[in-house]
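Worksheet: the structure to be examined is printed underneath.
With one protein chain removed, the remaining protein chains of the complex are shown where they sit.
As written, the chains take the letters A and B, and residue 1 is the first residue of each chain.
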Amino acid sequence: MLRFTVKRFFGAIPTLLVLMVLAFTLIRVAPGGPFDSEKQLSAEIQERLNAAYHLDEPLWQQFIRYLGNLLQGDFGPSFAYADYTVSELIATGFPVSLKLGSLAMLLAIIAGVAIGTMAALKQNTRTDYVVMTAAMTGVSVPTFVIAPLLVLVFAVTLQWFPAGGLGDWRNLVLPVIALALPQIAYIARLTRGSMIEVLRSDYIRTARAQGLTQIEILFHHALKPAILPVVSYLGPATAAIITGSVVVEQIFGVPGLGRFFVQGALNRDYTLVMGIVVFYGVLIICFNFFVDIAYRWLDPRVKL
Amino acid sequence: MTGVSQQGHSLFRIAMRSLLSSKATTTALALMAIVVLLTLAAPLLSPWDIDSTDWDNVATSPSIETAHYFGTDDVGRDIFVRTLYGGRISLLVGLSATMVSLVIGVFWGAIAGYAGGRTDQLMMRFVDVMYAMPFMFFVILLMVFFGRNIFLIFVAVGAVNWLDMARIVRGQTLSMKHREFVEAARAGGVSNLNIIRRHIIPNLLGVVIVYVTLTIPQVILVESFLSFLGLGVQEPMTSWGALVNDGAALMESAPWTLFFPALFLAATLFCFNFIGDGLRDALDPRDSAGES
Partner (left out) sequence: MTMPLLELKSLNVSFAGRDGITRAVKDLSYTLKTSETLGIVGESGSGKTQSVMSLMGLLPHNATVSGKAMLNGTDLLALSQSELNRVRGKDIAMVFQDPMTSLNPHLTVGAQMSLVARRHLGKSKRDALAECRLMLEAVRIPEVAKRMTQYPHELSGGMRQRVMIATALLCKPKLLIADEPTTALDVTVQAQILELMCELQTDFATAILLITHDMGVVAGTCDRVLVMSKGECVEENFVEPLFATPQHPYTRALLAAVPRLNEVNTELNQPTDTAQRLEARGLEVTYSVDSKRFLAAAHQLKALRGVDLNLIAGETLGVVGESGCGKSTLARAVLNLIPSSAGDVLLMGESLQKLTTKQLRAMRSDMQIIFQDPLASLNPRMTIADILCEPLDTYHPNLSRAEKLRRASIMIEKVGLSPEQLTRYPHEFSGGQCQRIGIARALMFEPKLIVCDEPVSALDVSVQAKVVQLLIELQKELNLSLVFIAHDLAVVRQISHRVMVMYLGKVVELADRDEIYSSPRHPYTRALISAVPIPDPKIQQSLGFAAISGDLPSPLHPPAGCAFCTRCPLAEPRCANEEPPLRAVGRSMVACHLAD
């Protein structure tokens, strides 16, 4: 276990480095410097500004500096929100996004696995077809279509839930559902496929020959191997939910990181946008790492 | 050469036969053909142009009389025409970006798989690193920094999606390399080039076709996502994602502006996914055991 953790930790370093280099390069090659928008500045002020922001140093030194600051959680100042640093903005936005994202993820896993298992047990019946067609639709209808539709039906027409903003749990219902739906659909399809394969396997036949009941077989023998593919999908699922949150926060007016990102992108707030990318990148890498550990812990055939 | 053409033929036949044997996939194929034909024939079907504004009919609901079959938006543009033209862009981006990822992915995966050893490890390590990147964000950054260039969309999206293709092709090549018929060919003095050409590629084809079918909808999704955020194609051009974005703003006053583009987008994605699934059942070697 420890050996694996150490190994994966060192394995993550190149990934992180690539992430930083990409981020840094993008900042540097992005057309226009940070002070372009300001009024024409005299050469002297320009120089002083450059010195203040270390733009006069060689590139590699700037990169090291950038890295060093990053490691201390300093993403630099925001260009658009004049009085804020990027770190402060992330600190305000992230808790909101985290709440939304983790709720959506939880819902997606529970509902997806349950629906997929049900469809697998009723394989090739009407229930199966209906559920799986619904799941296929769920995979095919993008979040940004589902979200407005949910607003239209449940907020505008039925007025069951508010259309967005922050507040109590009722404000969260629609965004969480919008965020979770495509993942529920995907996880359901994944679970159904792997569950069917597991149920067909020789060792389930053995369990049936031993007179174990359907429930015992499902919970003791089948569930663990059947959710392995779901576990390895959790990494991509996180990425998808983060991406989805960009849209969902925009539509429901939730002041999370995703919304900052879109605003930042439209305002050309390079440091903010970059900061969010790096932040999420690190988050995803860490999450993948935990998923890997979970997978190895679940599957005894893979040695730690 | 006869050999290759016969194999292609037989593969195609197997695929078509299995697709047409199920009512559901036949319907999906037909539906997709209709969507494609409609987008191609758009100028013939409506008197309106993509950016012509009809000031007499601003935000009117669908009607046959005014020839606004899907209604108009808040500046009097015809939704029917815009949906079909937008479809052209979405489908075009879907196809071309998939081709980009196909070329890179097959190339990368086949080399890694066939070379094996250290080369393979290095190449796949790179893919792993890339996998962990929050790519969607980088694509968005690219769009922000370098402007909304449709060509850039192709490249960006294709560059993201090749990873899956590379992994799949590499896995298949690797397992194929140890299959006995490839060993037999090596024992028979067939050159490496001919082994790849005659034995490996034809057997990879099925899987590649399946994943191409499944990649196209993903790419369309990415493009519409970007367009939805206002980072994709630019006026006067449009795409389904951009239309859905416009429609979402008007959904209370003119819901048809949201409904029709969303319907087309969802139906197209659904058909592609459905056909891809059907093809996978028919062609994927892992499932073919159940065939006999």
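Following the convention adopted for this analysis, contacts are C-beta pairs under 8 Å (C-beta built on N, C-alpha and C of every residue); 3 or more make two chains touch, one makes a residue touch a chain.
Just so it is clear, the model here is predicted, and its values are computed rather than measured.
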Visible partners of the omitted chain are A, B
Among B:124, B:185 or B:214, choose the residue that contacts the chain missing from this document, as touch is defined above.
B:185
Chain B positions in touch with the non-displayed chain are 2-3, 6-7, 10-11, 179-181, 183-191, 194, 198-199, 202-203, 292
Please give every residue of chain A in contact with the chain that is not shown.
3-4, 6-7, 201-203, 205-213, 216, 220-221, 224-225, 298-301, 303
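Simple rule for what comes next: only the chains that are shown with their structure count from here on.
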Round to the nearest whole Å and give the separation of the Cα centres of chain A and chain B.
23
Note: in the complex, chain B contacts chain A through residues 125, 128-130, 132-138, 140-146, 217, 221, 224-225, 228-231, 241, 244-245, 247-248, 251-252, 255, 258, 262, 265-266, 269-270, 273-274, 277
Interface residues, chain A side, partner chain B - complex:
12, 14-15, 18-19, 22, 26, 29-31, 136-137, 139-142, 144-145, 147-149, 151-152, 156, 235, 239, 242-243, 246-247, 250-251, 261-262, 265-266, 268, 270, 273-274, 276-277, 280-281, 284-285, 288
